[in-house]
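All protein chains of the complex are present and in place, except for one that has been dropped.
Chain lettering (A, B and C) follows the sequence in which the chains are written, and residue indices restart at 1 in each chain.
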Amino acid sequence: MSTYRRLKEEAFEANMGIPRLSLAIFTFGNVSAFDPASGMMAIKPSGVAYELLKTEDMVVLDLEGRIAEGKMRPSSDTPTHLHLYREFPGIGGIIHTHSTYATAWAQSGRAIPVYGTTHADHLAGDIPCAPLMTRTEVEGDYELETGRQISRHFAKEGLDPAHCPMTLVAGHGPFAWGKDAAGALYHGAVIEQIAQMAWLTEGLGRHERLPRYYVEKHFMRKHGPDAYYGQS
Amino acid sequence: MSTYRRLKEEAFEANMGIPRLSLAIFTFGNVSAFDPASGMMAIKPSGVAYELLKTEDMVVLDLEGRIAEGKMRPSSDTPTHLHLYREFPGIGGIIHTHSTYATAWAQSGRAIPVYGTTHADHLAGDIPCAPLMTRTEVEGDYELETGRQISRHFAKEGLDPAHCPMTLVAGHGPFAWGKDAAGALYHGAVIEQIAQMAWLTEGLGRHERLPRYYVEKHFMRKHGPDAYYGQS
Amino acid sequence: MSTYRRLKEEAFEANMGIPRLSLAIFTFGNVSAFDPASGMMAIKPSGVAYELLKTEDMVVLDLEGRIAEGKMRPSSDTPTHLHLYREFPGIGGIIHTHSTYATAWAQSGRAIPVYGTTHADHLAGDIPCAPLMTRTEVEGDYELETGRQISRHFAKEGLDPAHCPMTLVAGHGPFAWGKDAAGALYHGAVIEQIAQMAWLTEGLGRHERLPRYYVEKHFMRKHGPDAYYGQS
Partner (left out) sequence: MSTYRRLKEEAFEANMGIPRLSLAIFTFGNVSAFDPASGMMAIKPSGVAYELLKTEDMVVLDLEGRIAEGKMRPSSDTPTHLHLYREFPGIGGIIHTHSTYATAWAQSGRAIPVYGTTHADHLAGDIPCAPLMTRTEVEGDYELETGRQISRHFAKEGLDPAHCPMTLVAGHGPFAWGKDAAGALYHGAVIEQIAQMAWLTEGLGRHERLPRYYVEKHFMRKHGPDAYYGQS
């Protein structure tokens, strides 16, 4: 029996949420689960259709990318995931999709302005958009550079990945994360919802960011030390 | 057996309509049911996923917010619901969602103009949008102030909640109500439909409000003393 | 057993297509079936939810509006249907919905320009939009006047209802018809599809009507004397 059975199940369940929540068609997306205790990550194999995916297909790797379990090639985005786990301590799951509205914002290269409380319930500022990479980066170790572009942009903007669990990558699409793979899936669905609402808001011809005091109130009632949303 | 079984069932059924009618993802929404005879309200617990929700999870409170039944924390929007039941006599159910198009209008801070008969079948004027609150209100008892902002806006605009069963709250989203929880759910779906149609109408570059005599005809054929729509 | 069983079944089946094809929410829509031999029409009762609807609920009337069978009140749009059967000989089914995109065009008061072959496969010109009615018409026998507005507009524009099986009514929504109730339902879905495509086409900033020779080719290959589409 697999040493990493639980981690693979967690990754499998979250990957199956991608088609269930309509976050991608065919194989355009992947979720990984990371276990800080063992330092191991389980991720979807590359290019396998969700309807054929099984728990045992998940590929388990260490943070250097050495495969510990799994017969298939891991997602081509694996180096992006590994980099983010190395750089963003405390996260236990990552999702990447090509969900429709979030990808449209990424394609326009724009951060998503915080227009309402649905957004502010999840992060206390715009959803960042890491800019396009240089030719050298793209022609080099592309998927690793994608992860570096995200962590560089977070550093430059002073963003804390624990409080800003989602980002766009210009020309590409959304990445999101959470305390586990289910949390990453949740944020992968939330960024699409926020992206659609913001798109529609701009279409109404009047749009200003939510005042700062609103943003802080909403973020803190869910995430602050005195949070009073939910059951715990 | 629960003293408030029927009220909890009514609240539960209406809450389950939120995912069924695609009015919100995850836990973004809630419905309450109010019984004027006992003065008690049943509402969804905070942050519980719809697929896990059970009738017995509903929390029962009096209009002062004292919990009479239920082991879970009630929806964080409970003070908004309680305020509206106190201020708007005759309503027996309230819904709050973050449905996509209605939220976009709320985020733009715009009332929804009455562009057609689908709208006029339900209310005889624009769907109001209560403006943004002050910093003091937001940093104070926020959810109570949200209810106050709605009732203040209705008073200022001379709106009768019996004839205008839905509103937007700027920067936030839609609230709607009805004679019971099922009626609130109905209006929660109707505001989203009207919001989408109005959004699309503005996209066509030509949009004027429906003439007043149309609005009155349509509203009265469904709601006037000589209403002839439906079976009663 | 009902004298009009077959007619009621035909009307019932087509009405159930409204929710199945997502042409309306709740009770916003109705289909009727007309039998030229007996001169009788079966139509949905007013304000009954589709999930509760049964074949025996259909109301049967003659073209003067006298009820021959049925215990419920017929759709409030019944006078519109009756008028169109009287004025447009050869049609055997009528649908009225508030489908989203078609209603947006109606709310803008615009005819839908023929932008492509999907449209031209069904009618050889723009989808007409009957203009708003006068105060006198709206305050009079409103539903009858809605039918009159359609037939007047067709007469004024020289349109043949046999070749133009769908229309918008300004400020209201779409009406469509066919050789039977199933054919009406088909056109009720087609107008929504065409309306959405035309809306999206205008959003791309470049839109001209399909050249006349294209429109005629497409219409004739499906509807002309030498039609070669389909199996008959």
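Everything below uses one rule, namely that a contact is a pair of C-beta atoms (placed from the backbone, for glycine too) under 8 Å apart; a residue touches a chain by one contact, two chains touch by 3 or more.
Here the structure is a predicted model, which means the values were calculated and not measured.
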| item | value |
| --- | --- |
| For the chain not depicted, the shown chains it touches | A, C |
| Sole contact to the chain not displayed, among A:177, A:199 or A:219 | A:199 |
| Candidates A:5, A:98 or A:222 - the one touching the absent chain | A:98 |
| Contacting the left-out chain in the complete assembly, out of A:6, A:73 or A:156 | A:73 |
| Absent chain, residues of subunit C that touch it | 21, 115-118, 186, 189-190, 193, 196-198, 200-201, 203-208, 210-211, 213-214, 217, 221, 228-231 |
| Absent-chain interface as seen on subunit A, which is shown | 25-26, 28, 45-48, 72-73, 76, 98, 100-101, 103-110, 132-133, 135, 138-139, 142, 171-173, 199, 202-203 |
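Quick note on the criterion: only the chains that are shown with their structure count from here on.
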| item | value |
| --- | --- |
| Chain closest to the middle [Cα centroid of all protein chains] | B |
| Subunit A-subunit C separation of Cα centroids, rounded to whole Å | 46 |
| Whole-Å gap between the CA centroids of subunit B and subunit C | 33 |
| Subunit B residues counted as touching two or more neighbouring chains | 203 |
